[in-house]
Each structure stands twice: as C-alpha cells, then as structure tokens.
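The other protein chains are all here in position, but one chain of the complex has been omitted.
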Amino acid sequence: MEDSARSGASEEIDGLAPEHAARKRWMSVLAKAGAAELEQAITAMQEKLGELPAYRLIRRPEVGMTMVRARAGGTGRAFNLGEMTMTRCTLRTDDNLVGTSYVAGRSQRHAELAALFDALLQDPARRPQVTALVIDPLARAQDLRRDRRVERSAPTRVDFFTVVRGEDRT
Amino acid sequence: MNQQTKIALQQLARGFNDPQLDAQRVFRQLLQAMARPGQIVPIDRLPEAPEPLCGGAAALALTLFDLDTPIWLDEALCATASDYLAFHTGAPVTAEIGDAAFVLVADGRQLPDLGKVALGDAEYPERAATIIVQVEGLRIDAGHRLRGPGILGHVDITVDGLAPEFWSALQANRRRFPLGFDAMLVAGDMVLGLPRTVVVDKTEA
Partner (left out) sequence: MYVSVKGGERAITAAHTLLAEERRGDPAVPELSLAQIEQQMSLGVARVMSEGALYDPELAALAIKQARGDMVEAIFLLRAYRTTLPRLATSLPIDTGQMAVRRRISATFKDIPGGQVLGPTFDYTHRLLDFDLAEVKEPAADLSNSGAVEPEPARPMPSVAKILGSEGLLEPEIPGDETAPVADLTREPLSFPAERDARLQALARGDEGFLLSLGYSTQRGYGRNHPFAGEIRLGEVAVEIQPDELPFPIEIGEIEITECQMVNSFKGSKTKPAQFTRGYGLTFGHGERKAMSMALVDRALRCRELDEEPSSPAQDEEFVLYHCDNLEASGFVQHLKLPHYVDFQSELVMVREMRAQQAALKEAAE
C-alpha cells in the first residue's frame, strides 16, 4: 500500500465484498463532491429520471467532529493528531431505502444530499443510471483534480545530471 | 476489516426532533433535578424510543451519553435498545458494570449489583458512575425522607417499582462521600435526581 502513489485508489479495495466496495466508492465520491455539485446532480437527475422519492430524516444533518488519527513515524503506534469538522445525516425514503452520509466540513445540505444519493444508489433498479449520471462523472472530475494538483509540482522535480569527472575534459 | 454492521437501520426509532436544542433543554431540566433533589422534574422533550425504554429515560440517554461514556445496559435493554443507543449516541457498551460511566436499568425491581459500580477516586471523584433507573411512579408522599444540599429541610418521596435494596445502597453510598455514584429515577417523563450528597433518613419496607 505504501508504495502506491496512484491517488484515489477507490477502485481497488482489497478484502471487501463487491456490494460493499461499490457502496464505499460512491460514498467516498459523494463525500468529496461539493454541495453545489450535488445540487446540480439532483436537478440533472430529476430531469432525466423523474421525481425523486420523498424522505424522512432519521437523524437530521448534524455538524460535529472526527478525531484524526495518525501513526508515529507514519507506520507505528497510533496517536491523536487533531480533530476535523464533519457532518452526518441519515434518512429513510418513502420506498424504504436508508441512506447515510458522513462528509468532511460543516455543510448540512451536503450531508443531506449525499445521504439521499446513498439511499437511491442502494436501489438496484436505480443504481446503474444514477452511477452513470452522477457518480462516475464526479469520480472522474475528482481524480482529474487530484492528478492535476500533483502534476503542477512535476516541473519542480529535480533532474540530477551526473557530472563527468575532470579527467575526461581536455 | 469489520464487515459486520453492528446496527440495523431499518427499524430504528428516530430520537430527538432537534438533537441539539432538545438535548440542551433536557440538560437544563436534569441540572434542576440534580441541584434540587426531591423536586420531581418533568422532561418536556421526549424522543421516540424503543420499549422498554420510556421517553424520559431515552431523553436522558440521548442528552448525556456520547462516544466517551461507556454504558452498561441491563438484559432487557441490551436486547432492545442497544442499536438505538449506539446509533443516536455512539456510546460504547460495556459488559463490565464497573467500567461504565452510566448504568441504565429498565426495571427498578430488577437491579444489578450496585456494589460494583464505579465510585470515583480521591483525585477524580467525579469519575463515578451515574445510575439511571426506570420506575413505575414518583410522587411527593410519605415514604423515604431526603435531606441534604439543595433540599430545604427535608422532602418525603414515594417511589413505586423500586427494589428496597436501592435505598440501603444509597445510604451506604452516602458514607463514602465525596466518592460514590449519583442516581436518577425516571417514571415516564418525570425525573428525580439523587446525587451522592443526598441523605436518606428512614427506610420503609
């Protein structure tokens, strides 16, 4: 794992059942999307797929924190680094799908929309379309953003030339 | 990697309407109950809760329990309310009653061994457990006489549906002051606070 610098390796999740792996992937994509992006996606979906189901909040969007843990030396004993803001939401649609979200930041709207998408994606009938319409494009955009961020540093990588010793010069 | 989900979300009761504001309000009411032992305080924000957890006890749990408070549940609650409490509060459940910050008992007639409950220590007396017991009824009436800080003179209360050993445990507890557990009795939506400062004067059968 440590050697892989390929970012966003959500496609290769070892040790998870395919169903879980798929849900882990879309939840990650939804968490990293912006609230505005998800609003746009909702609108696009309603246009293409019709009315979305109504839902009831089991747990209203709640702003809180996650304690971020790290490891001494990067690989050793765990320690508490510090907290980060995080918002969560759980809802149940009228057709009995339960969606849940945990997203970094303080946007209650983001958490609610992410939970709604999570619910819809758990419906096998809706999943292919919602994945194609919403998740895949968001995932591609996120990967691209990440790769571009890293790529911007590429010109700053040092190319060391081996200096030829003096005796080779005349 | 843990691939078992510990909570089934489908059947879950909803909890507080407004988690933040409701919890704050209930906390204030609880503060009143603990500051004035003997005053029976109504809790007016009652969440949805699974039986046998009553609204008042659920309100206390949702207000006080969190990730940092290990809880001990009696058998009935383990079976019916552990998902609900895990989801809404995140409190870890412990099988060791001595490790619990909160002990939750669904039926006051079936008390666990209160002798094992955490009493705090000399450096941190506040690390004692708080015992929350559901009872049938609470009223001001001849029964047990309470005295102590927060009580003007004395107050007599009657509790229905509470095993008598609770009162002897409370008296033994008082002798350990400033160590000792704190308790709350809940009947429906009414709460009686019994902090460790309370003196129980007479015990009736």
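By written order: A and B. Residues from 1 in each chain.
Simple rule for what comes next: contacts are C-beta pairs under 8 Å (C-beta built on N, C-alpha and C of every residue); 3 or more make two chains touch, one makes a residue touch a chain.
Computed from a predicted structure; not experimentally measured.
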Problem - Where the missing chain touches chain A, by residue - result: 1-7, 9-10, 16, 20-21, 23-24, 27-28, 31-32, 62-86, 88, 90, 100, 102-106, 144-154, 156-158, 160
Problem - Sites on chain B contacted by the missing partner chain, in the whole complex - result: 1-7, 9, 66-68, 86-87, 90
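To be clear about the criterion, only the chains that are shown with their structure count from here on.
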Handout entry: Separation of mean Cα positions, chain B and chain A [Å, integer]
Key = 40
Problem - In the complex with chain A, residue positions of chain B that touch it - result: 1, 3, 9-10, 12, 14-15, 18-20, 87-88
Problem - chain A residues within the chain B interface of the complex - result: 15-17, 20, 58-60, 62, 90, 92, 96, 98, 100
